[in-house]
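To start, the structure under review is shown below, and the notes come after it.
Removed from the display is one protein chain of the complex; every other protein chain stays in position.
Now for subunit A:
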Amino acid sequence: MHYSLCDMVLDLFQNSVEANSKTITLDFIQDKSFLEVNLTDDGKGMDESTLDRVKDPFYTDGIKHKNRRVGLGIPFLIQTTEMTDGSFHLKSVLGEGTALSATFNLNHWDTPPIGGITDLLISCLSFDGEYEFIFNREDRERKLSYTITRSELLDVLGDLTLVTNMILLKEFIESQELDN
């Protein structure tokens, strides 16, 4: 089980990167009682039978690890939403991409903490590969709203795997998270 909701989101995001997506969009919408996450990619997608099977913790595509029989990313999401009165919806089209929506109930005792958004974003922005990433953040309670686009940050900073740039990135993201 993941410690925080941000850990869970990063895990699902990493699936999108590994699916060779060109564009990944993440909406991270928070209010007092819920966190809504919408993750959309245009990666390789899944057919209906695969989509059914990824919900099973004892299924993995077997491409990367031939002898492994577990795939826990989506099952963790399902388990968390089911036990905390949240919800999730997953749809996918083979060759077109995948869209995942989840709502986490922040008032439930067993909902994990949201976790660190800055660390989540640094990770999401700095995977290897040429993908666009659009992050839409909204915190309705704090009246906070901003969008971060990976291509703009690549233009400004260059290589985002270089730690000197990650340090600047961290400063930039932390400043976006400040109250208005």
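As a working rule, a contact is a pair of C-beta atoms (placed from the backbone, for glycine too) under 8 Å apart; a residue touches a chain by one contact, two chains touch by 3 or more; residues count from 1.
Keep this in mind: contacts and distances are computed from a predicted model.
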Check: Considering the UniProt annotation of the chain absent from this complex, which name among "Carbohydrate ABC transporter permease", "(2Fe-2S) ferredoxin domain-containing protein", "Cytochrome c oxidase accessory protein CcoG" or "Spore germination protein" applies?
Finding: "(2Fe-2S) ferredoxin domain-containing protein"
Check: Which residue, A:2, A:91 or A:142, contacts the hidden chain when the whole complex is considered?
Finding: A:2
Item checked: Per the touch definition above, residue among A:29, A:51, A:93 or A:168 touching the missing chain -> A:168
Notebook entry, point to check: Which parts of subunit A are in contact with the chain that was left out?
Noted result: 1-3, 6-7, 10-11, 14, 18, 64-68, 71-73, 76, 116, 119-120, 122-123, 126-128, 146, 152-153, 156-159, 161-168, 170-172, 175-176, 178
